[in-house]
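The structure's right below; bear with me while I get my questions together.
Every protein chain except one is present and positioned as in the full complex.
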Amino acid sequence: MSEQTETGALRLENVTKIFGQGSSQVRAVDDVSLTIQSGEFVTLLGPSGCGKTTTLRLIAGFEFPTSGRLLLDEKDIANVPPNLRPMAMVFQSYALFPHLNVFENVAYGLRLRKMPEAEIKEAVNIVLHMMNLVGLERRNPNQLSGGQQQRVALARAMVMKPKLLLFDEPLSNLDAKLRTQMRMEIRRLQQRMGITSVYVTHDQMEAMSLSDRVVVMNRGKIEQVGTPEEIYQRPATMFVADFIGRANFVETDVLALDGRLAIVDVYGQKVQLACSPEIRVGQKAYAMIRPEAINLSSRTSNYMAEVKTAVYLGNSVEYEVEIEQNLLKVVDYDPTPGMMFREGSFVSMTFDPERSYLLPK
Amino acid sequence: MQSLSLNRSLREYRRLASDWTLLLGLVVVVVFLAVAIVWPLLKILGVGFSADALALYRKYFSSPVYLRIMWNTVELGLVVGAVGTLLGFLFAYVQVRLDVPLKKFMNLMALLPIISPPFAVATAAIVLFGRGGLITYQLFGIRNNLYGFRGLVLVLSLSLFTVAYLNLKGMMEALDPALDEAATNLGANKWAVFRTVTLPMLIPGIAGSFLLLFVEAIADLANPLVLGGDFTVLASRVYIAISGEYDTLAGAVLSLILLVPSLTVYLVQRYWVSRKSFISVTGKPSGRHQSIRNPLVRWGLFAVVMLISLLILMLYGTVVVGAFTKLFGINFDFTLANFEFVIMGLGSQAMGDTSAMSAISTPIAGLLGMVIAWLVVRKSFAGRAVLDFVAMLGIAVPGTVLGIGYLLAFNAPLKIGNNVLLPALAGGTALAGGWIAIILAYVVRSVPAGLRAGVASLQQIDPAIEEASISLGADSSVTFRKITLPLIRPAFFTGLVYSFARAMTSLSAVIFLATPEAKIMTAQILNEVDAGRFGNAFAYCVILIGLVLAVIGLLYVVVGTSNGVERDLGRAR
Partner (left out) sequence: MRGYVKVFVFLVVIMATVLSGCKTQPTEQAKPAVGGKLTVLCTPQEDWCVALTQKFQADTGIETNYVRLSSGESVARLRAGKDNPEFDVWFGGPADGYMVAKNEGLLEPYVSPNAAVIPDALKDKDGYWTGIYVGALGFCSNKKVLDSLGLPVPTSWQDLLDPKYKGQIAMAHPATSGTAFTAFWTVVTLNNYDIDAAFTYYKSLHNNILQYTKTGSAPGPMAGRGEIATAIIFSHDCVKYQEEGMTDLVISFPKEGTGYEIGGVGIVKGAKNPDAAKLWIDYVLTAKTQELAATVKSFQLPTNPDAKVPEKSVKLADVKLVDYNFTKSAEAKKGITERFDAEIAPAPKE
């Protein structure tokens, strides 16, 4: 298998998918437009029912769009049946063929291409080697561990040298440790092969660690497209802010605006925050403050908050503190041993404006 | 909105069409269903609603005699439904919940009727329990009149309860034992658990079994013909109208009258009761059911079910013994004359014809069942539900009704102007000696079993497995052949076994279609039973059962699995 495979660029133009008829209609994908560069790793991220899987299945051809265009390397593929699309998919359930052994599973697609037996053997062996599956060729899928099954599924897709690799929550059935490990492996392989990849997950950690760009979806629509940093630090909407990591929202007035910096009043103190382009002076807005951006200390200050709950998690401590009838989430990633604040105690609170962001109401 | 959805379904079809093998499959299925089910039924409707027919309805519905026949039919259905369901329940309960010996034997006895030809039980019952019966009269001196309602209920319940047994057994096995444990934990004793948890959970199964038995009982032709006495039912009236007078008008009218309750009840069963089910049969129950320890309940139920099992064994034993006996009940000398007569004489052609027609229809029915199941479960297109429904009509429509439909539809060539669109398929002068119509009828009657088994099996297979195949470049037909079919092999096997057994033992749908070139074993058995030559009839039954068992055995060797056959058979109805 050559390291450099021919790979594709994908464009979705105003794609809409409606399920059901009449009053029971559901707009699963609502006017989605997206461009994916050749070789790029893009993740569709969102809660269940947000349309990410449907979008992936539209790309794969298992569903057909109600309207809109789907272009692979600028060719409209909206009506190409799934088996003729140069893509390979890795399924959440792995979807290994239970009646075929590992080798036959991987060789399946190549056999359909009527590739000579010797070439099939070679190609399969390379992929199996790459995926650390050597020695398991004759096993049946039910004799493999979850991680092994996942690697077979990956090998089966890779061996096809597709223009586009599609992943449908491939790691969600694995335990936490294995998940992390496989995540790295997928990223490594993708980087090495350079295959354009679309990856669906509801796990933000996965999305952040794997992707060149993340597409956050909600209710069939795209909320934001951006690099992992962008969507974490500069979320376009409250939904994104809340979905990617955790966030506190403090209602505030926009006092002044200087380019993409705004002066706002947070609990009586004027601070300068980076802001979304929709922010206008005189409007109400929300200051998004990440829990780790808040600092608690035992000193006395103007910002006194009451500790409502305190949970010790080993490498961190999580608090809920109350200030002006608002409950704020606080994470201390560097707790001083023996210096945990007790529930009911009053603490002084500061936050880092650099790690906060202003969103329109 | 209307045009939009129309537009959409048009596009769905265009997309189906782009996969030409899939389209071909769909076309084959639709053409088959249209020719083999829809067209004959339309023919009956056409005749049954003609001007002449209306006068007949008036006559039938104002005649106390005919009203009586209609009531008889319904009464028979109700009582057999109740008794058969009770039997099925008892057998299933003992099988699932009791720790008693000989459970395998009882299971076998409950399954025996599947491969039993019609008449076997009825005939054996006459010689054992009739007025001159070996047991009733010669042992106890009782002149027990078996002809009529009581005899029919006995014989039909014993022949049909398998459906209820498999249904309820499957459900009981799927019941989560945790529910029982929870109830016990909350202070309920065993009886209270049974009354408040087990029984309510099984009610959809019980209702469904009752309704299915009702449909089968009112459709049965063989037993009322042999054992009816003065208890006349619609099915046997239809038969007399055709065979005695060849009065297709009366036949069609009576058929329609019979069709109404069977189809109604069938629809209620399928679309209402089965939806009410609390139990997903697919789920694997955790834990183990605690068996009942109360010795009175345990051994009482055991005794009842064992007794019935022995009764069934005795009835089939009589068939076997009777086949080797000169005159069962009168002269017990061993003889091979019955077999000689059947095999060397009148039976040879029927055996050959019936086996060949069944063998031809079996793979067709098996495959069609799987293809339809696959289309219905996996493919999305408008009319999917209709496809499923029409295919299931093969079993919902009583055999006699289907038979008359075939007579009306296929006895003469279908012509448009002077061009023969379809040559005659049924009757002695038909294409291929009438084989085609009989094979079609066999297939139609067998498809539903395979279809239901296939649907149940497919619903348990992750659709992603097939999508994976497609995503790797396989089209629909390759995916079906290389992935789907191997995965649903147990269901496919069930479909094949059931198709063959069903074809070999079916009577009502094909009795009007037998020709000199296409002789049907069951029709020959009817002749022997009717003429009172029970020895020959028994020999026939033994041969038929032997043939069915042999083919099942061979299928087992070739397809190589019987996993879940029972379960699938249970779902098959």
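All chains are identified by letter, namely A and B, in their written order; residue positions are counted from 1 within each chain.
One rule holds in what follows: contacts are C-beta pairs under 8 Å (C-beta built on N, C-alpha and C of every residue); 3 or more make two chains touch, one makes a residue touch a chain.
Note that the coordinates shown come from a computational prediction; the quantities given were computed from them, not determined experimentally.
Taking every chain of the complex into account, the chain not shown here touches B. Checked against the hidden chain, the listed residues B:S209, B:T362 or B:T400 yield one contact partner: B:T362. Touching the missing chain, out of B:R68, B:R195, B:R293 or B:K415, is residue B:R68. Residue in contact with the omitted chain (choice from B:D52, B:D99 or B:D530): B:D530. Considering the full assembly, B:T515 is the residue among B:T85, B:T479 or B:T515 that touches the omitted chain. Considering the complete assembly, subunit B touches the hidden chain via residues 63, 65-66, 68-69, 126-127, 130-132, 137, 143, 145, 147, 225, 228-230, 232, 237, 240, 242-246, 326-327, 329-331, 341, 345-346, 348-349, 352-353, 355-356, 359-360, 362-363, 366, 411, 424, 427-429, 485-486, 489, 492, 496, 514-517, 519, 527-528, 530-534, 551, 554-555, 558-560.
Operating definition for what follows: only the chains that are shown with their structure count from here on.
The geometric centre of subunit A is 53 Å away from that of subunit B, both derived from CA atoms.
Here subunit A touches subunit B in the complex through residues 21-22, 60, 62, 64, 66, 79, 81-85, 87-89, 91-93, 95-99, 108-109, 112-113, 153, 156-157, 160, 166, 168, going by the rule given at the top. Listing the residues of subunit B that touch subunit A in their complex gives 1, 5, 8, 11, 15, 18-19, 462, 464-465, 467-476, 478, 482-483, 486-487.
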